[in-house]
Structures are given as structure tokens and as C-alpha cells.
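Heads up: the structure comes next, in C-alpha cells.
In this view, the complex is presented without one of its protein chains, the others remaining in place.
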């Protein structure tokens, strides 16, 4: 999984029916100091996250599809949690 | 998922039967300013996209196969949507 | 699989129900001299590992999901063993 | 998928029974000018391709396994088509 911040949305008029009603989010991956790290990721929203949230996202097809119900949703990335705290010991 | 522009086609005479009738597209990944970024991607078309369209594509086998009906279509990338708008906040 | 050391935890209040009661661990990948190598990895804990443990982790969705019981747990990385010894011949 | 040229074979005496009778091919990925690009790929042959052919190959396990019949064939790359033409517009 990656830690990322939601920074925007993607709107697609012509898409798989299974995506209807779900947000497609733009994510900026973060390092442990909450600084941007690497390129943006496009992911489906499985937990009703919004712009500004720090989230946990998967980047693999089978797990992403499971996060949104699995059947007929051909995605390879999804937001699966909103993060409260990152503890480093 | 990635954001990309359709830039061409691939024609293969000897291929898996399940691909018959489906287009194999050449995609140029884009950054958020719509500038080309990184190397071309070869993907099966699941939404009847055409050259010039800005699209959303998956790059994982299970999700790509699901996008085109799943059975007997051994692909690892597919175009799953035509993009209207990318909003960054 | 990768060899890594557990260095912290991630706490998410809003997440997939299937993750309830399982720890989300921060892992630092190691080289063969036990020195840090590359970026941190976020993984679900399948073997009750703790901070300081040297562990074996998978980084693929289907195997990660299998390690924690598979159904309804949309993850793409998991800790699957605590390492005692690495032998190079 | 990637576009590649078949440049050789791998012979393995001790291997999964499911591979018996199938060729293991060495592929050189190509750029759009048919020039070599990046490192060689080892893939199972699903379409009876030969040395010199320009081919389409998948690089993901589930799709590779599907291309050769799926059951009991633990591969993560396969040649799924012989290319006639690449059109860039």
C-alpha cells in the first residue's frame, strides 16, 4: 500500500458501467514527512475520501477490485482507508 | 490507472482468438499538463476509444481481463474510459 | 518476497471492515547486510510481527490477500514470516 | 503488453510438467522504430512464434496463464500474438 494525499478528481463520460457513482481520485504519494514523493496516481474511491485527506491506497488489480465489490469493476488502484496517524519507532 | 492519449494501433494476424474484433491501441501516457510522459503502452480497447482520445487505462492483468469480459482474453492492459475533465484542487 | 525490518505502524479510522483488528505495519526493506535499502513499504500483518522484527513480506495483491484469509481484505502487501537466519553460500 | 522480437530459447530439463512441449522464448523489447529497448524478457510461447518474429507479449501472471490454458502453468509472461503492423497517427 502507499500513503498519499487526495489532490483532485477525474471525470470520464464514457466508462465501464461498474464505475458509475464512484469517484475517480487523483492521489499524490507522500513520504514520511508528508512531503510529495513521485508521480500522481489515479485510483477509484472505496471509502468516500475527499480532496485533502491523507489516505491508504492499493496499487494492484485483484485487491483494488475487491475493495469496491470485485465484480465487473476493472480497476488497478483504489483508496481503502483514511489515515489518522503514522507512528515511526 | 494512468491517463494517456491514443496515438496508434497494432495489427496482429496471429493472435489469441478472444482478441478478434477488438482494437489493440498504442497509448502515450500524459502528465497533468497533457504533456507526454514516459514510454508508450500497448492496451486492448474496452470502450471503443479512438486515436486522439484522452483515456483512462489499467495496467494489470486481472482488471484488464475483466474490462473486456474476462474469459479467454489474456491481456495485461486495457482502455477503460474516455476522459472529459481532470480537476486539481 | 522482500526482507525488511518493521519500523512503525499506520492507524486509519476509516477503512475496510476486513482490516479491523489487524495491524498495518511500516517496513524498511533491507539488503543482505541488514542495511536499509529503498523506500518504506506499508503492509498488513499476517503473523503478529512487531516493531524491530526482521520479516519476510509479499508485495502482490492475490498472495497478500491469501495470507490474511483472502476474502474481503483488499491489500497488496503483507508480512508473512519472521526471519531467523539468512544464509549466503 | 509489450512489442518485442524473439531472439532465442531457454531449455530447462527440470521444470513444471505443464510446460512440457511449450517453448520458452527469449524476447528483446523494441521501441517504435524497432530498435532494442531495455532488458531481455523470458516468456512462454502461446502462439507458436519463432526466432525473428516481432510479437506482442503480456507480462502479468494471470493473463499469461490464461494465454496457455491457465491450469497448472505457473508463468508470468507469454507471447500472445505475432505482429504485422504498428500504425502511429
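A, B, C and D are the chain letters, set down in written order, and residue numbers restart from 1 in every chain.
Criterion: contacts are C-beta pairs under 8 Å (C-beta built on N, C-alpha and C of every residue); 3 or more make two chains touch, one makes a residue touch a chain.
Fair warning: this is a prediction, and the values are worked out from it, not measured in the lab.
Asks: Based on the whole complex, identify which of D:2, D:30 or D:43 touches the chain you can't see.
Replies: Touches the omitted chain: D:43.
Asks: I'm checking contacts with the chain that's been left out. Which of C:10, C:24 or C:46 qualifies?
Replies: Reading the full complex, the residue touching the unseen chain is C:46.
Asks: Just one of C:27, C:42 or C:58 touches the chain that is missing; which is it?
Replies: C:58
Asks: In the full complex, which residues of chain D touch the absent chain?
Replies: Touching the chain left out of view, chain D contributes residues 7-16, 19, 24, 26, 39-40, 42-43, 51-52, 60-62, 64-65, 72-77.
Asks: Considering the entire assembly, which residues of chain C contact the chain that has been omitted?
Replies: Within chain C, the residues touching the omitted chain are 1-3, 31-32, 37, 46-49, 56, 58-67, 78, 80-89.
Rule of thumb we're sticking to: only the chains that are shown with their structure count from here on.
Asks: Can you check whether chain A and chain B touch via the same residue numbers (shared by over half) or via different ones?
Replies: Mostly different residues form this interface, as fewer than half of the numbers used are common to both chains.
Asks: Starting from the Cα centroid of chain A, hunt down the chain whose centroid lies farthest away.
Replies: Computed centres place D farthest from chain A.
Asks: So what's the Cα centroid distance for chain C and chain D, whole Å?
Replies: The separation of the two C-alpha centroids amounts to 32 Å.
Asks: Can you list the chain D residues in contact with two or more other chains?
Replies: Where chain D meets two or more other chains at a single residue, that happens at 62.
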